[in-house]
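With one protein chain held back, the other chains of the complex are shown just where they sit.
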Amino acid sequence: MTETPTTEVVTPAPESTLAADGTTTTRRSRSRVMRRLRRNRGAMIAAGFIALLILVAALGGLLPLPDPNKQDLVNRLSGPSGDHWLGTDSFGRDTLSRLVAATRVTLLAATEGLLVAVVLGVPLGLLAGYVGGATDAILSRIADGLLSLPGLVLALAIVGVAGPGLTNAMVAIGIVFAPRFYRVGRSAAQSVSHETYIEAVRADGVPTSRILLRHILPNSSGPLLVQASFAVGFIITAEASLSFLGLGVQVPDASWGSMVREGFAHVHESTFAIIPPAVMITLTVFAFSQLGDGLRDALGRDSRGS
Amino acid sequence: MAMKALPLPTSPDGDVTDAVLTVTDLSVEFQTEHGRVRVLDGVDLQVPSGKTLGLVGESGSGKTVTSLAIMGLLDRRVGRISSGSIQFEGQDLAALDARQLRRIQGAKISMIFQEARRSLDPVFTIGDQIAESVRIHEGLSRREAWKRAIEMLQLVQIPDAERRAREYPHTFSGGMCQRVMLASALASRPSLLIADEPTTALDVTVQAQMLRLLRTLQEEMGLAILFITHDLGVVSEMCDRVAVMYAGQIVEEGDATQVFGHPRHPYTEGLIQSLPESAVARGRLAAIPGSVPPAHAWPQGCHFADRCRYAVDACRSGPIPLLSRDGSATRCIRADELSLAGVR
Partner (left out) sequence: MIGAVGRRLLLAIPILVVVSLLSFLLIDLTPGSPAELLAGEGATPERVAELEQTLGLDQPIWQRFGDYMSGLLQGDFGTSLFSGQSVGDAIGAALPVTVSLIVVAYVLVFVIAIPLGVLAAVRRDTRTDRAISATCSFFLGIPSFVVALVLVILLALTVEAFPATGYKPLADGFGVWLSHLILPGLALALTSAAEVTRQLRGALVDVLEQDYIRTQRAKGLPPLLILGKHGLKNAAPPVLTVIGLQLARMLGSTVIIEQVFAMPGFGALTLNAVLQHDFPLIQGCVLVSAIAVIGTTVVVDVVEAGLNPRLRSAA
């Protein structure tokens, strides 16, 4: 495999004299990773698409679109037209407006789920990997137990006891994905906990929580980023699934999954209403998995190269 | 790279017809990042029937490519024979298709490799692996093939063959694995065995036993052997004739004692001087400086010139032919004026 010389301008790695805690290598390799990632066309298209989504989610309300909740029962389930570019749903609401509104709901929900997963998984994983022993054994058994359950069944069960609703659904999904982040955090902590610089700060009497967050967490940022990128794709799928089942977002709000649900309820009258949200889900999930692949390749080659 | 090899050097006593394998002007090209690169450059070889030809040279000289080309085992996606013929029992192996080659592979020409343990499939018993080949080539029944497998294991002196045939490769030592490979290779009574560094990975005692076994079986079966190694000590013990290879070419060929006693190519002299015994005798390590250049960087003239202490301008001016005299051949234009040191 020869690396083709690149013509693009790459910002040079920031010179750093910090060596004691490993930040130098992290920073230098970060720019190398970015360079590789930028050369990966699939990953860059995916990143561009995701950026566009975020823009739509943030500024969607400013677009000159009809009110997403305005009903027009005369024009229900109409196909694409000049007035309604993506047609209308069973209440005659404009599909494009609802799709834009749903983008915001979906992305916020995904963020929520990811945060729950990361906040639950990573610190516990770092702790387990760093201290080992009984703490590690107990936490790891719980993670194994959670991982041995089909994700959707576990999420359903949690929503089942907590009650339907988008927040509950996202907490449930976060719990489902927490073990994956637990594992990443644990292996990162295990691999560096015996490095000399960690031993050094420990000898200085730095408290464990500070060692974990300031010294070990930055070193696991690469694998965590890869895991997060993949997880967002899965979380969006899971949110769509729960909302499709009616357990996630509740009327009159819309996420892509609930739009598919509404469309599917009237599938015998018109199949078109399903298509726009289904396409959005597919493209978005695909974009996050492409970005994850790109990140993994960029980081993977880095760890092999050094 | 526009180099044409000379026709086969015919030995004065004219016993060419006695060769079981005759390789003529064999060239192989690989598709690499540097484009098409010639990695074998007009190789001529003869393996006398029932005798052993040693093929020696450093790693990267093309020994293994030669053996794979003869066996028809070159990876078709990267390498192909670009010219030359491989005459074996009246057929040109270079011109056969894959199906025709399979009737010869493992039946009339067999091969054993350096890493015997890695060359055995870990998930099948060794008995299965030996029987498999005779069932394919001789159409034996399962029971007959198994019986043959056990006979072969006994022939290569594996104790308790009937029990061991049911065991898996990981229960065998490296030396025992090589015996199993040999049993498998010889199961269909081939007339030629290609042994690619068969003893290199073994320790000295086991190596000696293996060589003894090879010689015994060679006599019993009238087997011709193409013995590939970088170890001159092994060559002098095993081989009747020897061909020295450097950077894709044969640089010297002849009777083994003749070549070692009176080398006629500076590279052969260098190899001999790199032997531990000679190094001790001379009180210094007389290894040749540098290493074999990669195939895309071979020089126009003598491939060895850049590492040769006798090189003169004429050596670099153009392709050097393989010149034969008195049943031996050398690819050195200064062979007659130099007096090179052999094994004392």
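Each chain gets a letter, A and B, in the order it is written, and its residues are counted from 1.
Everything that follows uses one rule, which is that a contact is a pair of C-beta atoms (placed from the backbone, for glycine too) under 8 Å apart; a residue touches a chain by one contact, two chains touch by 3 or more.
It should be emphasised that the depicted structure is a prediction, and the values quoted were computed from it without experimental measurement.
K.L.:
Considering the whole complex, which of B:T24, B:S133, B:Q178 or B:Q218 touches the chain not shown?
P.N.:
With B:T24, B:S133, B:Q178 or B:Q218 as choices, the missing chain is touched by B:S133.
K.L.:
Looking at the whole complex, which of A:Y130, A:F181 or A:F244 touches the chain that is not displayed?
P.N.:
A:F244
K.L.:
Any idea which of A:G48, A:G61, A:G79 or A:G145 touches the chain not displayed?
P.N.:
Touches the omitted chain: A:G145.
K.L.:
Tell me which residue among B:T24, B:T52, B:T66 or B:S184 touches the hidden chain in the full complex.
P.N.:
B:S184
K.L.:
On chain A, what residues meet the omitted chain?
P.N.:
141-142, 144-146, 148-154, 156-163, 233, 237, 240-241, 244-247, 260, 264, 267-268, 271, 274, 278, 281-282, 285-286, 289-290, 293
K.L.:
Give me the chain B residues in contact with the hidden chain, please.
P.N.:
Residues of chain B in contact with the hidden chain: 71, 73, 77, 98, 101-107, 110-111, 113, 115, 118-124, 132-133, 136-137, 168, 170-171, 181, 184.
Simple rule for what comes next: only the chains that are shown with their structure count from here on.
K.L.:
I'd like to verify one number: the distance from the centre of chain A to the centre of chain B, where each centre is the average of its C-alpha atoms, in whole angstrom.
P.N.:
57
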